[in-house]
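The complex appears here without one of its protein chains, the remainder shown in place.
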Amino acid sequence: MRAAYKGLVKEKTMTLAQAQSTSGQAESRAYPTLLRLGHRYETTLGQLNALGRLRGAVDLILGNDGWIYVLNRGSELPAHARLRIVRLNAEDQGYDREVAPDPDKTPAAPQKGSLAAPVMGVLDQDGVFFVTDEKASTVNMFKSTGEAVGWWGETGTGPGQLEGPAGIALDGDGTLWIADSRNHRVQHFTRDGRFLACWGGFGSQPGELNFPWGIAVDPIDGTLVVSDWRNDRIQRFSRDGRALMIIGRSGTGAGELNRPSGVTVDHHGDIYVADRNNHRVLLFNRRGLFVETFIGDATLNEQGIQRLMGNPNMLRQRDNVSDLDREKRFKFPAAIKTSADGLVFILDAGRHRIQVYRKLCRVLRADEVDAPELHLDPMLN
Amino acid sequence: MTITVSTDISLIGHLMRRAAFGAPASELEALAGQGYDAIVNDLLHSERHPRLEEDLLERYHSEHAGDLSYQWTSSRWLYRMINTARPLEEKVALMWHGTFATGASKVINPPSMNAHYEMLRDYGLGNFRVLLQKLSRDPAMLFWLDQQTNHSAAVNENYGRELLELFSMGRGNYTEDDVRACARAFTGWTLDQVIPRYPHGYYPPRFVYREEDHDHGLKTFLGKTGDWNGDDIIDMIVEQPATASFVARKVFGFFVSDEPDNAVISDISRSFQQSGYEIRPVLGHLFRSDAFKKARFKRVKSPAEFVAGTERLAGAHREAHQFGLDGLSEATGLMGQQLLNPPTVEGWHTGREWIDSSFLVQRVNFASDRLGNPANPGIASVIERIASDRTTINPDDLIEACLYEMGALEAMDATKQAIKSELELAAPLDCSQHGRQEFTGITADVLRLIASSREFQLA
Partner (left out) sequence: MPSENGTRRLDGSRDGRHPVFAVLQLSGGNDFLNTVIPYADPLYFDYRKTVGIPDGQVLRLNDRLGLHPAMGPIKSLFDQGKVAVIPGVGYPEPDRSHFRSMDIWHTAEPARYISEGWLGRVIRELDPKKENVLTGVSFGSGLPRAMYLPGTPATSVSQLEGYGLMTSLAGARQRQALKAFTRMYMPVEFDEAAMILNHLGQTGRDALAAVDLLKVAPTTYESRIEYASDPLSQSLKGIAQIHLARLGTRIFYAEFGGFDVHGNEVATQAKLWGIVSRAINDFFADLQAHNAADDVVMLVFSEFGRRVRDNGNGTDHGSGGGAFLIGERVNGGVYAEYPSLEPSKQLNGDLRFNNDFRMLYTTILEEHFGMPAAPIVNGNFGRFDRLLKPLAAA
């Protein structure tokens, strides 16, 4: 995956991967302690409707071939397919290729196996994309060329049946976890669609869900982290569906959530949440403490500059804009993915772009910090 | 035996078609217990009911989350017309939209069009003076009528003229000098420069008042001289009897009848002045008047009313996660009314001009398809209601029952006869479980024909 973002991995700053390998203990620590240096904004990828086009983007997937794949849902042009998978390259920041599916072969009417309303996707080790479709209630498989290689999913409320599948996560053992949204539950499947388990159910009590959206597997302990969308909270579940932790509550204040969508857990167990209707991204540590807010820092990329250069009236208008600050900010951020290199990719869906941040931190060895029990009372410090 | 329709139910059906977007008999019966006056009050006081929660719309139609199209605003508007607990609010917004017709074709900024619609909805039932104040600060309206080019040194009269001609007093009640003075009073009322659409999409413009670009000279407006600013002009406009009768004509045409009745219009105009230009009490007075109660089926439904009303009867689009919402705004467009994109600043030609052979084909096909389909929940429920507590029904009663279920409609005898004889209905129909399948098909056929009748075009 490293090669994928080498355009961005050029700083001398120690990357997370390096930090982990030099610390030598990262793998053995169940609870890595971090010296957080903050996040640095790196770049903006994509734009509306031209080169690197994003339109009605719903999710992004970091490919293992050097590309970022974006699931697009919309187009104002009926002649175009409603779905596009756009490949963006962080290095040359520009080339895009619409890989799937061929618009000519996409039936206008939704039918099983043809993506109608994609929501989220994952990529398995064999290079197959698994994409949920909340209209057809299916999981559709594609190759990176866009070739459809299959689908599964039965509509309904019984075990193994789906109603509006949304988030999808690949487990370390190669199975799939799906936020079965309109059934208000989480379901577990093999990649060929064999039902393994389901848990959850409608409600607002701990362990209950209300239209869950994103889902992620914690790479450290294999627990499931779910965006409990309409309950405005994140829940951590054991693999057998016990609620272990509740993060966040309704609101717009620090650490509060307003309809969280995508969620991801990085290699340190840090939880990034797309706080979609608050137009921001929140970071919680693995104990559920609120750490940091991102509101967006976008800059114009080379494609954006070229775009404006071809539209002289817009150049003039732009020069008269008071408060360009607004341009930096997120609008309906939908999904987040992190790379092993410590890059954080935030799909800024309402602004048709991806904002990329770099996580700066240092993983601390056990002998570099106090014993955990000393921290029970913060006043001790 | 024929079903006797209580006058109350058919009156409530009339009220709901006019002050809301129509209702099937099941809803009318549930309302009837409250009594007519209480229903009127409840409609007027929309604040008693919460607005729809739209988080699911935003989520399930995320292809539109970037506000890329004004059609999305119009589809959401139609969704609200179908589902809102505050129908009069949406209805009044529709009335003002036809009056203060502002179009996406020129504004080219969907978030701005959305804000414009919200302004019409949020202030449409309040005070007319406040509404004009909001209108004069609405970025979409200002851009639509070139207000950003109205400078103290170079006056653009477009907004000033239409404010008097199309939005308040009407022609013949002011002079060209008044237009000029009005335009000068609005110099400096403008927008900030928006961030251009490329490369990251639309940003809504914001209203700004630029003191340095305002003409502070003396202006004579309607005989009064002073250093008038825009709000002074609005104050003077609303004092004019012409404004009251202008609003009264709009209200009459929208809520009462396509054919003007000067006596009723004068009455509305008087109550408007008495209320201090409050819209709500005027509508309350109107809905309780005999003129209103008698004016049944005197208006051609506008396409938005037609589509929203049909979908309400079909029981469709009740769930926000149901797909196909875009089809609603497309349907009204095919019938000649693209919401948020009126053809001109004068809005749409209404009344009989909604009926054009191409538009009528769209209306008939849309309604007959939606209401003749027993798979639609609203239609399934109508069939169930007619079949319940009886085992047979004779054809005349079936036709009457269908008309009743669709909101206590009325049809000419010739229409009923046509339905009866062309469907070859003679013998009583078996509506017990035994004959239910056939009965369902026949009832759907009757509903389909009623939906395609000319009476169904009227509200």
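Note that the chains are named A and B in the order they appear, and that numbering of residues resets to 1 at the start of each chain.
FYI, a contact is a pair of C-beta atoms (placed from the backbone, for glycine too) under 8 Å apart; a residue touches a chain by one contact, two chains touch by 3 or more.
Every value quoted in this text rests on a predicted model; they were computed, and no experiment measured them.
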item	value
In the full complex, displayed partners of the excluded chain	A, B
Residue among B:21, B:167 or B:198 touching the omitted chain	B:198
Full-complex contact with the absent chain, from B:177, B:353 or B:438	B:353
Contacting the left-out chain in the complete assembly, out of A:285, A:303, A:339 or A:355	A:303
For subunit A, residues in touch with the removed chain	49-53, 76-80, 94, 96, 98, 303, 306-307, 309-313
Touching residues (missing chain, whole complex) on subunit B	103-106, 108, 198, 258-259, 300, 330, 333-334, 336, 341, 343-345, 349, 351-353, 355-362, 364-365, 368-369, 372-373, 412, 414-415, 417-419, 421-423, 445, 448-449, 452-455, 457-458
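Here is the rule we use: only the chains that are shown with their structure count from here on.
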item	value
Separation of mean Cα positions, subunit B and subunit A [Å, integer]	41
Subunit B residues touching subunit A - in the complex, by the definition given at the top	55-56, 58-60, 62-69, 192-201, 203, 321, 323
Residues of subunit A touching subunit B in the complex	47-50, 55-56, 58, 73-74, 76, 82, 110, 116-117, 134-135, 164, 182, 211, 213, 229-230, 259, 261, 277, 298, 300-301, 303-304, 307-308, 311, 314, 317-318, 320-324, 326-327, 331-332, 334, 349-353
